[in-house]
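Before I ask anything, here is the structure I am working with.
The complex appears here without one of its protein chains, the remainder shown in place.
A, B, C, D and E label the chains in the order they appear, each numbered from 1.
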Amino acid sequence: MALTRYESGLEKLTEIDGDAGQRVIDSLQSVCPDLARYTIEFPFGDIYQRPGLDLKSREIGTVAALTALGNCAPQLAVHINGALNVGCTAEEVIEVILQMAVYAGFPAALNGMFVAKEVFLSRGLIQDPAAE
Amino acid sequence: MALTRYESGLEKLTEIDGDAGQRVIDSLQSVCPDLARYTIEFPFGDIYQRPGLDLKSREIGTVAALTALGNCAPQLAVHINGALNVGCTAEEVIEVILQMAVYAGFPAALNGMFVAKEVFLSRGLIQDPAAE
Amino acid sequence: MALTRYESGLEKLTEIDGDAGQRVIDSLQSVCPDLARYTIEFPFGDIYQRPGLDLKSREIGTVAALTALGNCAPQLAVHINGALNVGCTAEEVIEVILQMAVYAGFPAALNGMFVAKEVFLSRGLIQDPAAE
Amino acid sequence: MALTRYESGLEKLTEIDGDAGQRVIDSLQSVCPDLARYTIEFPFGDIYQRPGLDLKSREIGTVAALTALGNCAPQLAVHINGALNVGCTAEEVIEVILQMAVYAGFPAALNGMFVAKEVFLSRGLIQDPAAE
Amino acid sequence: MALTRYESGLEKLTEIDGDAGQRVIDSLQSVCPDLARYTIEFPFGDIYQRPGLDLKSREIGTVAALTALGNCAPQLAVHINGALNVGCTAEEVIEVILQMAVYAGFPAALNGMFVAKEVFLSRGLIQDPAAE
Partner (left out) sequence: MALTRYESGLEKLTEIDGDAGQRVIDSLQSVCPDLARYTIEFPFGDIYQRPGLDLKSREIGTVAALTALGNCAPQLAVHINGALNVGCTAEEVIEVILQMAVYAGFPAALNGMFVAKEVFLSRGLIQDPAAE
């Protein structure tokens, strides 16, 4: 039996970012559970399901866009994790954020890079020099 | 002898978008030739030269960002051409623009898709139904 | 039998802006018909279907947001028409655009007002003084 | 005797958000009291005084725009409170923020909804599940 | 007798950009004359009247901001003219637009520079090479 958009979306979101799906559901539970549902159904149940662009490239595009937009730090952190989870290297993530200096300016690239630094620290990919 | 940043930048820009480099040089000649020089030196002489992210992925990221920012139609057209020139399929370009509906909203995705439509028409990749 | 999201979305879009649905379908036919489908399904099949906010208020919110974002003139024109079609007066549309001077600055408000002027002219709500 | 723009603006701002006017005056006292004065005079002494759009609809438009712009969380919190104070229901506020997923993307809608959650918690309209 | 905000605003706008004041009044006459009035009263009757920052520096700031925002080409053209009228050199205007490549990215700087090129051509400050 075919999965619903919600079911396949939650599966895809879990593939991309482990427990991020459950966290978004929990965080919206008391205020607007339907926004959690739509977030799972449309982005992950419709768009990320599509053939024609591999998941690694989708995450490259998302990290680029969220860095350039510059006001979505929480979502950028989710998708930096997602990019790493679907096979991007830390170097590839760094490169796409760095490249945004060209298209959205240095502040956007710097702020995006600081989000990446937090994610990399949390995954033990880099060391916090201040902690040494 | 090593190429200057300008020389390797112009070479890279030519690889990505044929005569776009010369067009940007010409269009800025009378007002600010140095902006043409910097556009060649920093984005294409520094950033796009870097290893660590292949050129196809760089263009995916750029098309994503320019679609999301939403006020850079001329540059988006250049980079849709660039994406196709470095090996992206039209389908991959369409997918990354479509995906921006999630991160920057439907108007940004629609306006980006209309830029892609013009580029695809100019390359004969699609037919203009109105012309039939 | 229950309507699909697409069917109820197209119905709602037709209620809001007459033939805009068919125009968006046509304009995307050759490049990405699925973007037309999603545009009908998610915004108009999911969101605008919801109780809890009347259609007039939804259009007030959309005109406000598109004026403030400032890079979606075609979509703003569609929704100024939509606002008028679902019962907003021209004065209400003018007021919400004017108010955006406060939140997004005078250029955004001015550019939004010029879009409204075109829509009002096309509907015969105002006269073009230059045509007199 | 007619009220000055400042007096009627402060009255309107007090009507919309209780002590927000005094808080903005206080917070700017040491750095730029004139910005507080202009904030009271132009938005609240000129724009929100105008007939032609009821106060509920004005707040719907403002909540929509601030959610879409995405970098004005403090002002969004003020106007979510304002919307509730002038007669919008929590459901209406939720709906207009949710709708911004369509026009400004899911990150903008999510971040706006988290601001609403804080405001609703502070007013006791919802319960913090983590506190249970 | 003291000038009203409108009168001193119109005087200042005329000082900055000759007939731009009358053009904005005319263009809004049929749709929202009050937006023209507010545009004259608040920006030019309040802000540009203030001591503490000379008019040249005000125009430098405005050209920078409008270039960075990137979706206000008509207003940018007005203020490039304004900058030149209050004593900025073409070179200073070019430098501030160029500098925006750093803060808002190369597309914003390029698009701003093309607006400057049109203004400079219209004032005979540069020659159109294509016309030679």
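Rule of thumb we're sticking to: a residue touches a chain if its C-beta (ideal position, glycine included) is under 8 Å from a C-beta of that chain, and two chains touch if they have at least 3 such contacts.
None of the values given here were measured: they were computed from a predicted structure.
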What chains on display are touched by the one that is not shown? A, B, C, D, E
Hidden partner sits against subunit A at residues 70-71, 94, 97-98, 101, 105-111, 113-114, 116-117, 120, 126-129
Residue positions on subunit D contacting the omitted chain are 24, 26-32, 34-35, 38-39, 42-43, 66, 69-72, 74-75
Of the residues in subunit E, which ones touch the absent chain? 42-43, 47-48, 50, 52-53, 56-58, 60-69, 72, 75, 89, 91-92, 94-96, 98-104
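Keep this in mind: only the chains that are shown with their structure count from here on.
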Which chains are shared contacts of subunit D and subunit E? A, B, C
How short can a path of touching chains from subunit A to subunit E be, counted in steps? 1
Which chain lies at the heart of the structure, taking centres as C-alpha averages? C
Of all chains, the one whose CA centroid lies most distant from that of subunit B is D
Expressed in whole Å, how far the mean CA point of subunit C lies from that of subunit D is 23
What is the distance, in whole Å, between the centres of subunit A and subunit C, each centre taken as the mean of its C-alpha atoms? 30
Chain-centre distance (mean CA atoms) for subunit B and subunit E, in whole Å, is 30
Where in subunit D do residues touch two or more of the other chains? 42, 50, 68, 94, 98, 100-108
For the protein chains shown, what form does their contact graph take: line, ring, star, complete or other? complete
